[in-house]
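Worksheet: one structure, shown below.
Note that one protein chain is taken out, while the other chains of the complex remain in position.
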Amino acid sequence: MLVNVLCLSLVGELWIKHLTMDSKEVKIFQAGRFIRTDLTLNVVNPYDQSFIATVYLASKKELETAISEAEGVKVKLKRMPAYERYNILMYISRQLEVQRDDFAHILMLESGKPLKYAVGEINRSIQTFAVAAEEARRLPRESLSLDWTPAGKQKEGLVRYFPNGLVAGIAPFNFPMNLAVHKIAPAIAAGCPIILKPSSKTPLSTLKLAKIIAETNLPAGAISILPMDRETGNQLVTDHRFALLSFTGSPEVGWKMKSEAGKKKVVLELGGNAGVIVSDSADIKTSVSKCVGGAFSYSGQVCIHAQRLFVQHSVFEEFTKHFIQVTRQLQNGNPASSETDISSMIDEENALRVERWVNEAVQAGARILTGGQRQGSYHPPTVLTDTRSDMKVCHREIFGPVVTLEPYETFDDAIKQINNTRYGLQVGVFTNKIDEMNRAFDQIEVGGVIVNDVPTFRVDHMPYGGIKDSGLGREGLKYAIYDMMEARILVKDF
Amino acid sequence: MLVNVLCLSLVGELWIKHLTMDSKEVKIFQAGRFIRTDLTLNVVNPYDQSFIATVYLASKKELETAISEAEGVKVKLKRMPAYERYNILMYISRQLEVQRDDFAHILMLESGKPLKYAVGEINRSIQTFAVAAEEARRLPRESLSLDWTPAGKQKEGLVRYFPNGLVAGIAPFNFPMNLAVHKIAPAIAAGCPIILKPSSKTPLSTLKLAKIIAETNLPAGAISILPMDRETGNQLVTDHRFALLSFTGSPEVGWKMKSEAGKKKVVLELGGNAGVIVSDSADIKTSVSKCVGGAFSYSGQVCIHAQRLFVQHSVFEEFTKHFIQVTRQLQNGNPASSETDISSMIDEENALRVERWVNEAVQAGARILTGGQRQGSYHPPTVLTDTRSDMKVCHREIFGPVVTLEPYETFDDAIKQINNTRYGLQVGVFTNKIDEMNRAFDQIEVGGVIVNDVPTFRVDHMPYGGIKDSGLGREGLKYAIYDMMEARILVKDF
Amino acid sequence: MLVNVLCLSLVGELWIKHLTMDSKEVKIFQAGRFIRTDLTLNVVNPYDQSFIATVYLASKKELETAISEAEGVKVKLKRMPAYERYNILMYISRQLEVQRDDFAHILMLESGKPLKYAVGEINRSIQTFAVAAEEARRLPRESLSLDWTPAGKQKEGLVRYFPNGLVAGIAPFNFPMNLAVHKIAPAIAAGCPIILKPSSKTPLSTLKLAKIIAETNLPAGAISILPMDRETGNQLVTDHRFALLSFTGSPEVGWKMKSEAGKKKVVLELGGNAGVIVSDSADIKTSVSKCVGGAFSYSGQVCIHAQRLFVQHSVFEEFTKHFIQVTRQLQNGNPASSETDISSMIDEENALRVERWVNEAVQAGARILTGGQRQGSYHPPTVLTDTRSDMKVCHREIFGPVVTLEPYETFDDAIKQINNTRYGLQVGVFTNKIDEMNRAFDQIEVGGVIVNDVPTFRVDHMPYGGIKDSGLGREGLKYAIYDMMEARILVKDF
Partner (left out) sequence: MLVNVLCLSLVGELWIKHLTMDSKEVKIFQAGRFIRTDLTLNVVNPYDQSFIATVYLASKKELETAISEAEGVKVKLKRMPAYERYNILMYISRQLEVQRDDFAHILMLESGKPLKYAVGEINRSIQTFAVAAEEARRLPRESLSLDWTPAGKQKEGLVRYFPNGLVAGIAPFNFPMNLAVHKIAPAIAAGCPIILKPSSKTPLSTLKLAKIIAETNLPAGAISILPMDRETGNQLVTDHRFALLSFTGSPEVGWKMKSEAGKKKVVLELGGNAGVIVSDSADIKTSVSKCVGGAFSYSGQVCIHAQRLFVQHSVFEEFTKHFIQVTRQLQNGNPASSETDISSMIDEENALRVERWVNEAVQAGARILTGGQRQGSYHPPTVLTDTRSDMKVCHREIFGPVVTLEPYETFDDAIKQINNTRYGLQVGVFTNKIDEMNRAFDQIEVGGVIVNDVPTFRVDHMPYGGIKDSGLGREGLKYAIYDMMEARILVKDF
């Protein structure tokens, strides 16, 4: 049985009525209005390629309107009292709770994510909005004494943080809802207008969210959710009217954007090839169960997917045996079923890439401990061993249901192998030894060291983000809000 | 008499023995060693063009050594306990205190800064190191409960901040000592190695500081102070081994660097055309006295120089009369004299530029209330009125001893004029009205609103920096340290 | 028209259906059970002395059971994860919102508080629970570096705060709901069991609250709400099993309790004779309107009732004229009417005391500017002038609808008069001058200086409490929670 590490269910309920979309035509959300444009796109179910809906794409013209209306509400948003921001964010959170099943269903359809993970993602978004509501009452502020030298005698400072302007948000397909919410919710809390570009593969859940947003008394220009083609979307990067670009996606795209971003601030939430260390002091059963979850949930299409497992040699055999056994129990099937653990990848192109990397590894000497044949966009959960760090399955972000499993001698060796990558997002360390925990925290070059859990662990208010090539900056409401604001000090006599 | 707003004298003593440099040849500081190179540069006294010393310039080769040695001490610096960082920083602070007069003298010679301001700057550097010492014991850390949803049950987070690697610092000529110290001191506190490029005009005081640094038990690679030509210096911007670029200088150069900086973080402390509002509720005598200081200290070669004065119409005449009177009392002369208020600018090129901008303004309708003839690199303190916002003396950073003085009707008008610029560093607001203070803080687009003092006000631990085109990020020890560190969360059961 | 300073209506709706109590017999809440006892008490409407309900009183026996069951759930409460505490507190908050009208009606009946104020109090309790929910996720925690000397090398500290045990809460009649909630809500957030003694005059609203509490999954022993006679109640003070006594009530009673409290911590929220300063820079109309509210809402039966008004002599006449005029417009009548501004005091005994103090003042030279004849427990709003600080209406807490109105010459005089009392809760200062605001904050000996509003101002998350004889400690969720917890440091290697 798969331990569901990502599914932060508030109620635990997984039954979903089988909805159809309200309509087969989905308008996009431009500054408070739902509009049609001249460009359309068909969204399909990755599982069976069935048509879900036609969605519109924004062109330069629609984007321009969204930008100029966003500019127009900046002062109004800045002045919005905390209780209004709170009320808006809590309203959205509660409505999401009410409509949880509908949202999970659409999310499952557009992303191919098994239903229980889809419910988990909606639950997380409910929480992300609720935490943002609380943070809207706790925007950064600071009071400072300034009389540390005679020059500051009788003076004090009050630092308030003001919204720094229009935010450009770009969200990926893998958590189409919650990773968009990690940009929208802090923008509302901070008082910044935002234009969000969802992934063209998965725009439906955020456009459904737009309906709830439209019911609040946010000024119309505050939020736009606009699917765009890449060329139009590039204006989010280059247009000087955006004060901040917040991008979640692939490292290559992200770093390029940074160099084209002009004067604006840039936050990058990119990917990696996260590792796990299992020490012989850990509980094997628990670590196997959690690692299988970290490796294969949503077919590994997760930035903090557990890709590289290093197990202490003395327990390697036992761990491996159990790991394979639990992996083989994963239920493959239609994501719409609440029994399904693993389903199709987002598209066949990606499944083909994963297959290619696995084959390359095998040709270079790796062994497949469990796996199977790719079928269309479905790639079975695959475990490799005898890998080397120069194989793509090791040193690149696989973003698929593949893990490598290798023994290590000493904990220092394990750390060295974990660090042997240009990425640094999170790491899981299973151990009951204080000194191993301390060394892991001190020496592993990542944004998060997760003890006795998988790197895939994330709760929405914790600081989350990578170092090295995995990103720049942190999300997690308070941290994202901080990046969306600008310090201003008032110096006065007292 | 000029109120010395910048001179944060800890002891008030201004007498200076007339030193000569220890030697006419000044070696540069490469990773703990004082070295000669193949390139030299003559440093001259801006007041009389007399030769002060020959200094060496680093070439690519010397820079490369500095970088690789810096890389080599990263782990050692990261592990250095707080008490060692504290002891090193306090040692430097105390030695600066002991050698205050010598430092002030050299600073005066290389920059042409009147002696009392030079002493003030050294006093500030003493404080900057002392505050950094304290902050080294208070590096950012955070403890978080994670059990906000069932997913985080029995888990807690500890966020520690680790040094994010090698820092490139670029310092300007106008505060050659303290603005370099605002990069060096936080780097030591944070545990980052740093390579600092001082201005080629004023490298002597920081190279003298290097002698104190060399006496501490910082590992050799931790600090390099390397004058360089612009081409060599550009490697500080582009080399991917630097994790952070911290630049203080002109807006044009700064923003260009940001686009060339690759994956590294960038902090920019740039300039502006800071304004002042004088309301009729303010004390006129005090505000005149402070404004003259803010306008003409170090010939206005200060990022937060008070350039644009707006005075409520009902007190405009009285303010203007006093302002001119006090301005005319400023003592012009050799910076080596403790009587001197104003002396030469950094070079004739800049004095010529200021003269040209003043002439352009006059031709376009401005009137000179007091001023005089430029002589070489000396430009007399100049007050203009009847200016328009499209004149260079208004909308560009004059970086010279020139202010514009204009009346305003309503406080809202004054705010509008203050904001009518692409810069936003600091503003001074003289008022005794609560509502004017509040509106200024809420509406003026700057990094700092200084009530009843000039925009030129700065104490070293306050958050300092600009918005709009005036910069990105904040200095002020705690804030600079934060930028030099990277969050890492430890998630564990409790 | 009376500005309602206390009524923090979230929805602004004041219409109330005329409820009768569910039952004329009200059981008390002992460790999760609603019980009868051998002692009863009749609660009557202070307005017309009509019978509302019979309530039971706890004897030693019932109290003993409550204490021992509370002791029994301490570990369970300590371990309760944040999300459960949050869910419980938010559930109560939302249920209060749903039942707002019913709660307001009962509160009005038992306290004689005019309906609009009763609604305001319930609205505040909704907020008090919601803020406590948020604080339950943010219980105090601290991470410390310890390596400030070699003794602490490689060590770090984690400070967590643990619930410090059983809390005894004693609440007064004047805000029977919200001042009880200020003890119950933080206790739930902190994880402390609590036994609350409501005022015998007004136990009904908190006992109705108990019904909501009983629906949550708090362990049964966590909360008891037990009306008691004074002798039984004294055990809350002396019994060593209580770790904290939190008392809101009169100074005399409070300070005596402190000396009898043994080893437990004591928090005292007592009363005062709060003052107001109105400077000639203030807006007269606004200050009159707010001051009338601060003086007469709930007949001045408010700890931070505006009792002593000092008005700058130049505007004294104008202020006085308006103040009398607005005071005379107050609607007197049945508290059940939403038109009523002022109604009966809590009982005739108190009305008689107020009448006596007013008469004494008049005999000693004071003049009545407006007032009238007491009728039963109704005392009309009364304004006195020509008072002296040794009159009871000045130096004691009047807790009735009486204010003194006196002119002052200089702001320093006004401060001196405000400080001339053994109390120090809050003060209101109406001014537009920065220097007056600063002097007031620096020199007035109180827990809160309220600029441009009455001392009666309170929002529920701000730190609230008095100095001098007005109390010990602060309430306001975060602060109350802090007092209910105990620091424990974990020192470990890193």
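Just so it is clear, A, B and C label the chains in written order, and each chain counts residues from 1 on its own.
Simple rule for what comes next: a residue touches a chain if its C-beta (ideal position, glycine included) is under 8 Å from a C-beta of that chain, and two chains touch if they have at least 3 such contacts.
The structure presented is a predicted model; accordingly, all values stated were derived computationally and were not measured.
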Omitted-chain contact residue, chosen from C:131, C:188, C:330 or C:481: C:131
Residue in contact with the excluded chain [from A:86, A:296, A:464 or A:482]: A:86
Candidates C:30, C:45, C:95 or C:164 - the one touching the absent chain: C:164
Sites on subunit C contacted by the missing partner chain, in the whole complex: 5-10, 123-124, 127, 131, 144, 146, 148-152, 155, 157-160, 164, 255, 258-260, 262-263, 265, 437, 441, 446-453, 457, 459-465, 467, 469, 472, 474, 479, 486-493
Hidden partner interface residues of subunit A, rising order: 81-83, 86, 137-139, 141-145, 147-150, 152-154, 158-160, 431-435, 437, 451-452
Missing-partner contacts on subunit B, residue numbers: 134, 137, 434-435, 438, 441-442, 492-494
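Heads up, the rule we're going with is that only the chains that are shown with their structure count from here on.
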Interchain centroid distance [CA atoms averaged], subunit A/subunit B, Å: 39
Rounded Å distance between subunit A and subunit C, as computed from the means of their C-alpha atoms: 45
Between subunit C and subunit B, distance of the C-alpha-averaged centres to the nearest whole Å: 50
Sites on subunit C at which at least two other chains make contact: 137, 434-435
